[in-house]
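Below is the structure I would like to discuss, written out as structure tokens.
With one protein chain removed, the remaining protein chains of the complex are shown where they sit.
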Amino acid sequence: MELTSSTERGVPIVTVQEQRIDAAAALAFKDRVRDVTEGGQDTVLLDLNHVVFIDSSGLGAIVASMKILSPKRRLVLAGLTPAVDKVFRLTRMDSVFGVFATVEAALNELQE
Amino acid sequence: MELTSSTERGVPIVTVQEQRIDAAAALAFKDRVRDVTEGGQDTVLLDLNHVVFIDSSGLGAIVASMKILSPKRRLVLAGLTPAVDKVFRLTRMDSVFGVFATVEAALNELQE
Amino acid sequence: MGRRPPLPLFSISLLGVEDAVREGIAQTLAWLTPLELSEDETNTVQLVLAEALNNVVEHALAGTGGQTTVEIRGHHGASGLDLCIVDKGIAMPDGVVPRLPAPDVTVDVADLPDGGFGWFLIHTLAQDVTYVRRGKHNYLTLRLAVAL
Partner (left out) sequence: MGRRPPLPLFSISLLGVEDAVREGIAQTLAWLTPLELSEDETNTVQLVLAEALNNVVEHALAGTGGQTTVEIRGHHGASGLDLCIVDKGIAMPDGVVPRLPAPDVTVDVADLPDGGFGWFLIHTLAQDVTYVRRGKHNYLTLRLAVAL
């Protein structure tokens, strides 16, 4: 599970460098998010724009990551491709996360 | 391939004592008919009333038996069950053989 | 389509020899029990399967002497019963389903055909016959208008 982390305009961004977050990837995803976000304070932006497929295990791993960060930090999402967006909408998890169309839109909201 | 032979009102009857004349049975059928009809002179009545399934290989074996008997002897059929009758009709072989509904009907026609 | 218990996509494996065909047909019929086929429908299934399987054993797998298996797969739906026969034998001539007419029977007894009716019966009894080769496998699909 390849994840990269960066900081733009003061916002920590975690970018998933894989096409799939499925059952086989879920555990590694959760561990990697925990690793790359360790020690920070701010809201984390998860950039999903490379992800073209997610199943309920992948969704669960993202939810679990949010729960690990909370209550101190928020996890918000950007760059949901249609297939990923669909899973969030069907399960109503889109109402739980802050979801932004693009990283740019998320940064505009989160900075300052 | 169990066949029995008998003579009724002077007519040699070969009765197939099996439910199927299919590819696996075709060769044995042909051989057995040849064996039980060997040496005779008269028209042979093949009683198919126990046969509930026939495929094109079984049909071929019956045709082959008729060809072995000819030109001296005829082969006529009786007791075709619906599935057997259908194969004879579809292939138009019903026009080639004398086909009787029952052994009784065939005997009425063949004796004298 | 009436409310019948659903039929799963079933599959039966048989040895690619003449003597295994009968058992393959019997196993197929066992899967079809929930469809409550009429006697005529049952005969159609048996006859089409017998002809197709005999062809596979005699032609596609000729000379392999039973080292290879044949699969019968079945699916029932709104458009009837689809049976698919899968083998690892040689491909169909020209890669297409043979469309052979019924041999002529208006001939002298000595010239009567004792074979060659297989494809004619299949085409007569099946709604639709399709063939594809994929990799080293032949897939012959027979759509039967039964249990509609």
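By letter and in written order, the chains are A, B and C; residue numbering begins at 1 in each of them.
In this text, a residue touches a chain if its C-beta (ideal position, glycine included) is under 8 Å from a C-beta of that chain, and two chains touch if they have at least 3 such contacts.
These numbers were taken from a predicted model, which means no experiment stands behind them.
**Student:** What are the shown chains that the left-out chain touches?
**Tutor:** Looking at the entire complex, the absent chain's contacts are A, C.
**Student:** Identify the residue among A:E8, A:D22 or A:D42 that touches the chain left out of the display.
**Tutor:** Per the contact definition at the top, the residue touching the missing chain is A:D22.
**Student:** If you put the missing chain back, which residues of chain A would it touch?
**Tutor:** Within chain A, the residues that touch the unshown chain are 20, 22-24, 53, 55-57, 59-61, 63-64, 66-67, 70-71, 82-83, 86-87, 90-93, 95-96.
**Student:** Which chain C residues touch the hidden chain?
**Tutor:** 5-6, 8-11, 71, 73-75, 77-79, 82, 84, 86, 130, 132, 134, 139, 141
Throughout what follows, only the chains that are shown with their structure count from here on.
**Student:** Return the distance between the CA-based centres of chain B and chain C, expressed in whole Å.
**Tutor:** Whole-Å distance between the two chain centres: 26.
**Student:** Could you give the separation in Å between the centres of chain A and chain B, each centre being the mean of its C-alpha atoms?
**Tutor:** One centre to the other, that is 78 Å.
**Student:** Among the residues of chain B, which are close enough to touch at least two other chains?
**Tutor:** As it turns out, chain B has no residue touching two or more other chains.
**Student:** What positions in chain C touch 2 or more of the other chains?
**Tutor:** In chain C, nothing touches at least two other chains.
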